[in-house]
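A single protein chain has been omitted from the complex, and every remaining protein chain is retained in its original position.
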Amino acid sequence: MRYEFNWGLLWREPYFDWIVEGILTTFHLALLAWILALCLGIVIGVLRVTNSRLLRAIGTTYVEVFRNIPLIVQLFLWLYVVPQMLPREFSFWWNRLDNVPYWTAMIGISFYTSARLAEQIRSALRAIPPGQFKAGLSTGLTQVQVYRYVIVPYALRIIIPALTSEFLTVFKNTALALTIGVIEITATTRRIEAWSFRGIEAYTVASLTYIATTILVILFMSWLERRYQIPGLIKRGEARV
Amino acid sequence: MDWQVIIANFPLLMSGLVKSLQLTVVSVLFSFPLGCLIAIGRLSHRRWLSGASTAFVNVLRSNPLILILFWFYFLVPLITGRNVNDLTSIIVAFIVFFAAYFAEIVRSGIQSVGVRQIQAGLSSMRHIVLPQAIRAMLPALITQCIVVFQGTTVVYVIGYSELLHTAASIAERTVRPVELYVTVAAIYFIVCYSASRIARHFEKGAA
Partner (left out) sequence: MSQPIIRVESVGLRFDSFVALDDVSLSVNAGQCIVICGPSGSGKSTLLRCINGLERFQKGDVWVDGVSVSGCQDLPKLRRGVGMVFQHFELYPHMTVLENVTLAPIKAKGLSRKQAEDLAFHYLDRVGIVDQAQKHPGRLSGGQQQRAAIARALALEPKAMLFDEPTSALDPEMIAEVLYVMRDLARGGMTMLVVTHEMGFAREVADEVVFMDRGRIVEHATVDEFFSTPRAERTREFLNKILLKL
């Protein structure tokens, strides 16, 4: 293998600016998508444990649909199909937005991830013994108080490892946004490679970004988990990549 | 809407689906055994072996598949020193990438059976531990096959004509993106949903 390295290239313009821009895009896309996914996921997860058969069916359908279509295909649907289904005024407004691919990617990744999160939330809610609710009520707490002080804090603690791995999945999935034209870090390094034929240097930047972020997130979440773990109840689950 | 375009291009779409499935099968056939070896390496007493296996798994699992694909697309010709076709690079990337995921599944499967049994010797590993472990991890393995199948859409960016790329080029040619992407989504859904039902069946059988 003959390859002359030129690491200095990365510090030169315009590449350096591109890299910074790409990393930032990856980060805020991942964060926004994850927050939206968490909100959607909580709603769907709760739907899946309600007593109403109709609501459960809605939740199940949602999860199966968004889980069983590959993310890239979903991104294409959001980009090419959905705007055509919506009222003309809306798609007019939508298409005049500044960064349509970015918002499309955010929505697409959120919906895809929310289906996975809903499953995690459902199993966390299932893992809480129903007696906890009765015990709270029996001491004179109101339903809202039982949720606020007992059920939700309990569920959040159970779900921390799952949230960690789902966040890392979202983070990696943002790379797929390049298929609809979002220039995040992977697309950036691909572009640098195309311009300079320096593939190894360019891809190293992207890979190190992902690896370093993964390590930081895992360290942070395992600290969080240790801090909030329920002693004697759950063995600390290893945060998974 | 004009679904005529789907009927006219149905054979083409099906040949795309066959290529997606072929890529899935080849990737699984090679990355699963590789994953088994890496899993055994991770549980080894030899520091360097378990360290290297762990590093391999963690590095690959923290990178997106699409980036790994770019890496191999660039590296394979460079290392072999000649022009190889796209498919070779794609297959190598898929095998290496998914081997890391299979390794994790196999490792937790083996650990669920018990590490002590493994340390009893390699022959017991093959005859007692692995069969038990494979039964325990069958649902996870099928789920992982679905992930591989969904992952094949990523090679769209390189232009290999699997199902998604086939659909995209028909969409471009006929200017009928709505019909094509809806159809493709339905095809992926049918395949993945059926496979996930099978996985759930084994999950229930094991419980």
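For this structure, a couple of remarks:
Labels for the chains are A and B, by order of writing; each one numbers its residues from 1.
The working rule: a contact is a pair of C-beta atoms (placed from the backbone, for glycine too) under 8 Å apart; a residue touches a chain by one contact, two chains touch by 3 or more.
All of these numbers come straight from a predicted model, not from anything done at the bench.
Put simply, the missing chain touches A once the whole complex is considered.
Checked against the full complex, the candidates A:56, A:126 or A:157 give a single residue touching the omitted chain, namely A:157. Among A:9, A:55 or A:141, the one in contact with the hidden chain is A:141. Even with one chain removed from view, chain A keeps its contact list with that chain: residues 129, 131-132, 134-142, 145, 149-150, 153-154, 157, 228, 230-233.
Please note the rule applied: only the chains that are shown with their structure count from here on.
Centroid to centroid, with C-alpha atoms defining each point, chain A and chain B lie 21 Å apart. Listed in rising order, the residues of chain A touching chain B in the complex are 1, 3, 64-65, 67-74, 76-77, 80-81, 84, 168, 172-176, 178-179, 186, 189-190, 193, 199-200, 203, 206-207, 210-211, 213-215, 240-241. For chain B in complex with chain A, the touching residues are 57-59, 61-67, 70-71, 74-75, 78-79, 81, 104, 146, 150-151, 153-154, 156-157, 164, 168, 171, 177-178, 181-182, 184-185, 188-189, 192-193, 196.
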